[in-house]
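Note that one protein chain is taken out, while the other chains of the complex remain in position.
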Amino acid sequence: MWTWFHRLASPPSFYRFADRLAPWLLGLGLLLLAVGCYGGLFIAPADYQQGDAFRVIYVHVPAAALSLFVYVLMAVAGAIALVWRMKLAECAVVAAAPIGASFTALALVTGMLWGKPTWGAYWVWDARLTSELVLLFLYLGVIGLNQAYSDARTAARACAWLALVGVVNVPIVHYSVQWWNSLHQGSTILSLEAVRDPKISSSMLWPLLLTLSGSFAFFFAVWLRRLQNEVVARERGANWVRDCVLQAPLAAVSNEQSGMTGPELDPSMQSRQGRQRHGEPRGAD
Amino acid sequence: MANEGRYCKSQERRRVPHRLHCARNFPALAMSPLSVSDLAVSRGDRTVFSGLSFRVEPGEILHVQGRNGAGKTTLLETLGGLRVQIAGTIAGGPGASERHWLGHRSALNAALTPLENLRFWCALNGAGDSELLPALDQLGVKAQRNRLCGTLSTGQRRRVALSRLLAVKRPWWFLDEPLAGIDAAGLQLITQLLAAHAGEGGTAVVTSHQALPDSLPRLRALALDA
Amino acid sequence: MNAMLDAAWAVFVRELRLALRRPAEATQPLVFYCVLALLFPLGLAAQDVGLRAFAPAIVWVSALLAALLGIERLFRADVDDGTLEQWLLADVPFPMLVGAKLAAQWLLIAAPLIVAAPLIALALNLQPQAIGVLLLGLLFGTPVLVFSGGFAAALTVGAPRAGLLIPILVLPMMCPALIFGAGAVRAAQVGLSVEGPLYFLAAMMVLSLTLLPWAAAGALRNALE
Partner (left out) sequence: MNEKYELYVWSSYGLGAAVLLWNLLLPLWRRRALLRSLNEARDEGE
């Protein structure tokens, strides 16, 4: 087990491992999500209190669960990167941040969309929403910090430090907001808790479990892909990149070059993500 | 050593204070050789050099040579303890209180005077500051000791930085480009310092683009390009 | 042990001496604090009763912004002139030296803010009986502020233009301190017990005094490598 783990940490064997695993995870994730969403939208009965509004749960809860899970994962990877100076773990921190940020934003927005019909307001300063917001800022901090450095390694290790400090901070924020709220608006909190943890029937439960597991599988698939990119970008000079990355897809890439209508032509995406995708000159001497 | 004798005579002529080269042997413990084997160091993701092996014997002056970007400073930082290697071992090196590290930056705050900067440095290292004034005097910057470092010239700042080597005696010197920005008299001065240090049994690892004078005893070159 | 304390003291004294060399620069956070806090009333109608309700938040947010002003420069000079290399190589734990520097920064930046706070609080119509709680809260909360600012400055020291990044990095860490610091004052205003929030602030202060110097030292070491 340990030697297996050790071998996996070397970039080339990780790259091949991810190549094999990611398509399966992605297929599984999308399948589970599709079935779960269908169940959530059309099979599960309407809630007797909230009516159909509760169906947001099948998007909101997986996104919220992922947002927390990804941050903890980032902090664990950060600790590994800082203690053992492992390149793969450094890449893992950087690769997880944008995915985590997107799911955090989704959790926030769906939370608001759920809040409006149930509590009558888009935003309530309760502990979960507020700590989710702080989490989003932490993710944005990691992404910003990563882009502020020209050297990818220094950037990744700085991000690892930030992720570690942030993971201590998130529970503190959560409990401080909870307490801050309970001082002033105790009754809303109580009803809010009841809304968030409804006694759920099994026909409502199984779609939730499906979307939950589906989005986790989806996350891992996407994360592996990002990690691959990150590792290749940082190891661009190494021999294995030439051997196992460039050989196979060579034909595909030259095809695309000729007649492609791709992301490069999409100006909005270009401006938001241009730096990240074209960040290759990093660390160049 | 014959070489050294000749050197001392020439020094007397220039009336450099005697104590610069009175023999003071360092404790034998601190003077085990430094042996580097199969060292690989990276800056960021770029491996600067790898498979580097060499030895530095006590009393030697190792001149690290190489073109820009060959990794002279990186090697010195690794030997001095500022950087962690990605592979290889460094054995028998000095402890924290047995080495002097002088980077290509002088570690002098522009808003403080040389004396304040050096006193701070002594306190940081738990050393007394009684030798500071004689050291500044030997390096010819005693008159500037109460001016702000920001008003000193590059060469003067360099000299102030170098006076640390005399203010606190340590057997291992790691000097990064000590000759940069220094005039002919300064070059002579540094040569004398190095010779006296080696004469006392001290060791120095020096990076420099310029050639070090042949008059130095036990001078050896390490070329990083090869 | 003694050498360690001597070295830390030397760092502390050096910071104060450097600040004394440039007194105008050292007083800037204080001036900024007063200006910022006293701009808020101008945005309200004269004699607005809401001012009193907002006073705790105004005092705290202004202190927060004032303390972050210029904190990105905290380690830059020491990195640029090579001083930090000497700190790293000295036979003293590096986090200890970083902690000493941050402690000096607290004295230079935050202590004047605490001294000025009562005057600003009075100008904002805060009840006199709440001022003691406000000061106590600032006393516990400003170390959190300065130390997390120092951590953010250490994180970004190798990045040339990270000035706007620092507030994004620090503000999440400051949320709890803001909640409890301003919360304690509001509790005092309406005569509720203030011990809880103050204890919480004190705990946060202890946590950041013990953990953040290590994190900042690690980040600095990374930036220097």
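Letters A, B and C mark the chains in the order given here, with residues in each chain numbered from 1 onward.
Here, contacts are C-beta pairs under 8 Å (C-beta built on N, C-alpha and C of every residue); 3 or more make two chains touch, one makes a residue touch a chain.
Keep in mind the model is a prediction, meaning the values are calculated, not measured.
Peer 1: Which displayed chains does the hidden chain touch?
Peer 2: By the stated touch criterion, the chain not on view contacts A.
Peer 1: For the chain left out of this view, which of A:T110, A:S131, A:T154 or A:S176 touches it?
Peer 2: A:T110
Peer 1: Touching the hidden chain in the complete assembly: which of A:A9, A:V35, A:A53 or A:C244 does that?
Peer 2: A:A53
Peer 1: What subunit A residues would touch the chain not displayed?
Peer 2: 26, 33, 37, 41, 46, 51-53, 55-56, 59-60, 63, 98-99, 102-103, 105-106, 109-110, 113-114, 116-117, 218, 222, 225-226, 228-229, 232-233, 236, 241-242, 245-246, 249-250, 253-254, 256-257, 262-264, 269, 273, 276-278, 280
To be clear about the criterion, only the chains that are shown with their structure count from here on.
Peer 1: Given the two chain pairs B-C and A-B, which is bridged by the higher number of C-beta pairs in contact?
Peer 2: More contacting C-beta pairs are found at B-C.
Peer 1: Using mean CA coordinates as chain centres, what's the subunit A-subunit C distance in Å?
Peer 2: So the centroids are 32 Å from each other.
Peer 1: Give, as an integer number of Å, the spacing between the C-alpha centres of subunit B and subunit A.
Peer 2: Using C-alpha averages as centres, the distance is 50 Å.
Peer 1: Can you list the residues of subunit B that touch 2 or more other chains?
Peer 2: Touching at least two other chains: 84.
Peer 1: I need the residues of subunit A touching at least two other chains; which ones are they?
Peer 2: Residues 151, 154 of subunit A each touch two or more of the other chains.
Peer 1: Residue numbers of subunit A touching subunit C in their complex, please.
Peer 2: That would be residues 82, 130, 134, 137-138, 140-141, 144-145, 148-149, 151, 154, 157-158, 161-162, 164-166, 168-169, 172-173, 176-177, 179-180, 183 of subunit A.
Peer 1: Show me the residue ranges of subunit C that touch subunit A in the complex, using the header's touch definition.
Peer 2: The touching residues are 151, 155-156, 158-159, 161-162, 165, 168-169, 171-173, 175-176, 179-180, 183, 187, 192, 196, 200, 204, 207, 211-212, 215, 218-219, 222-223, 225.
Peer 1: Help me check something: in the complex, which residues belonging to subunit A touch subunit B?
Peer 2: 85, 151-154, 234-235, 237, 283, 285
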